[in-house]
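Below is one structure. I have some questions about it.
A single protein chain has been removed from this complex, and every other one stays in its place.
Entry: chain A
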Amino acid sequence: MLASLLGAVLETALNKGLKLSPELKHVLSKGQHKVLSVDIRDQNTCLAVTYTGINIHVLCPFDGEADCSISADLPTLLELKDPSQLTALIRQDKLDLEGDLALAQLYSNALATLDIDWAEHLAKYVGDGPAQVAVDAFHKLAHRAKQDGQVAKATLTGLFQDELKVAPHPLEFQQFKQQVRTLNNQVESLNQRLSALLQQNKGN
C-alpha cells in the first residue's frame, strides 16, 4: 500500500512537471508507450514509468515486462539527472541495465531538460513583481542552504578526521583498501599453491 502511495505521489509530481514544462512532452514522445522499470535496491521497491502521450503513469509495485530495466540504489538513481552519468555508472557497477539503453537515456535526458519557469506560473496568482521576488528569494535561500551545508560538512569532516580522529582520511582509506586487495591476492595465491600441493600429495 505504501508503494502504491509512493507511486501516486510520484505520478502526480511527474504529471505536474509535464504540464509546467512543455518541452518534456516532446522529449518523452520518442518513448511513447515504452515501459522503463526501476528497481530501487535499497528501498526494495520496483516501479515502472511509461508515457502514454497524454500522461505519465507510474506503476508501483510493478510486476510485468519492461522495455528497459534499471537497478540501483536511490542515491545512484538520483545521479541520473545528468545523462552523461548513465554509462559511467554502468561501468562502475553501480547500476545494472537490461534492455533498451536508449529508453533509459531518454528519461535521463527528460529529467535534465525539466525546466520550469516558476516565476511565470506563480505570476498567474500573485502578479509578475511579487512572483519574481518570491522566486529570487527562494533561489537565494536555496543557494545559502547549499553553502551552509558545504561549510557544515567540511567542519564535521575536519572535526572527525583531524581533531577527534574517529574517522579515516580518504587517503588512509584508499591505502587500507589497497592493502586489503594485496592481502586478498596473497591469500588467493597461497590457496592455489596449497591446492597444487594437495593434488601433488594425492598423486604420490
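Please note the rule applied: contacts are C-beta pairs under 8 Å (C-beta built on N, C-alpha and C of every residue); 3 or more make two chains touch, one makes a residue touch a chain; residues count from 1.
FYI, contacts and distances are computed from a predicted model.
A.B. asks: The chain that is not shown, which UniProt protein name from "Ubiquinone/menaquinone biosynthesis C-methyltransferase UbiE", "Putative tricarboxylic transport membrane protein", "RsbT antagonist protein RsbS" or "Spore maturation protein" does it carry?
C.D. replies: The record names the chain that does not appear here as "Ubiquinone/menaquinone biosynthesis C-methyltransferase UbiE".
A.B. asks: Which residue among A:65, A:98, A:148 or A:188 touches the omitted chain?
C.D. replies: The missing chain is touched by A:65.
A.B. asks: Of the residues A:33, A:124 or A:202, I need the one that contacts the missing chain.
C.D. replies: A:33
A.B. asks: Hey, which chain A residues sit against the chain that's not shown?
C.D. replies: 1, 3-5, 7-8, 33, 35, 48, 50, 52-55, 57, 59-65
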